[in-house]
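Before I ask anything, let me first share the structure, which is written out below as structure tokens.
All protein chains but one are shown in place.
So, chain A:
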Amino acid sequence: MQIGIFTVGDVTTDPTTGRTPTEHERIKATVAIAKKADEIGLDVFATGEHHNPPFIASAPTTTLAYIGAQTENIILSTATTLITTTDPVLIAENYAKLQHLTDGRVDLMTGRGNTGPVYPWFGKDIRQGINLAIENYALLHRLWREDVVDWEGRFRTPLHGFTSTPRPLDGVPPFVWHGSIRSPEIAEQAAYYGDGFFHNHIFWPPSHTEQMVRLYRERFEHYGHGPADTAIVGLGGQFFMRKNSQDAVKEFRPYFDNAPVYGHGPSLEEFTEGTPLTVGSPQQVLERTLSFRDYVGHYQRQLFLVDHAGLPLKTVLEQLDLLGEILPDLRRGFAEGRPDHIPDAPTHASLVAASGGAKDSTVYAEADAVTGRTDR
């Protein structure tokens, strides 16, 4: 079971002090949070991608490479990589490069992005979101698996004799998760490829997450990747904890009430009841988190959102310390009753082993054949 954190990189005013961090502070804080996550023994750090204020989450591979250089074990991932507005050729190149630089500590999660104005900045149309996600990923999938690609599609200029470089490390592409809150088509896509499916989980009631995961599992089996309960499932989650649960509620309430997305809407009490948000003692967070299995089955990855809504860095690091304290119990709890045939989330090492061992995947091209196939 992988346990980690994910961030969207929002630059939000701390409602208790009125202070807004600078972009520089927020970017450096993100690095500090990732390093802390590695230090307390978390398995995954994932960053989102946004191209508009108030976010600092553009250029995710730059952030992840910098973090990768300063950490030892943590897997670097995304939550999410915009498969709709980003050229799949650039995704193929950037994440393969990151894979080499971090010796395989990379996977990624594709998502569509729901910020309407962003699409036209990249020459795209949000109404084609699903179609973009389907076609762009189909290309990305090939770019990582075929040395030379001829391709023609609806949303991107054609490719003839194209080789995406660097080739994936050891001949094994990064593992891919497909993230979607409410589009069954994306669960279908994840199932078709036998990739992972990640449900954000934090903004919607568990009943909805359950339906999406069930569909993914059924279709994973349908497409012949194995029994439904061996499909690769990830969930989001969010908590705020203090030793004393009343302290947690008191301290978190102003952040909740003013948070982007759900702020000024339902009360903290309504939202904690209706969604997986847990505000309370470490024991409460532990118990709530372990209850997610009740409706999605045994799963592979749990990511928490801890650094949003204007929470200061100091508080976020304290939250990670507390998470570190319950981490052994979380791992024990997740292992309890988990049948032997339930797989772990794929890692670079496991994928290399499954492919029959590492191989050099370099495409050695002559200087005059840099575009791949030639017509000589």
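Observations
Convention: contacts are C-beta pairs under 8 Å (C-beta built on N, C-alpha and C of every residue); 3 or more make two chains touch, one makes a residue touch a chain; residues count from 1.
In this section, contacts and distances are computed from a predicted model.
Taken from the listed names "Amidohydrolase", "Formate dehydrogenase subunit gamma", "histidine kinase" or "NADPH-dependent FMN reductase", the protein name that UniProt assigns to the chain not shown is "NADPH-dependent FMN reductase".
Check A:Val11, A:Ile91 or A:Ile134 against the missing chain and you find that the one touching it is A:Ile134. Annotation: of A:Gln2, A:Ser77 or A:Gln189, A:Gln189 touches the absent chain (contact as defined above).
Only one residue in the set A:Gln211, A:Thr230 or A:Gln284 touches the chain that does not appear here, and it is A:Gln211.
The chain not shown here touches chain A at positions 130-132, 134-135, 138, 153-154, 182-185, 187-189, 191-192, 203-205, 208, 211-212, 215, 219, 223, 261-266, 270-271, 274.
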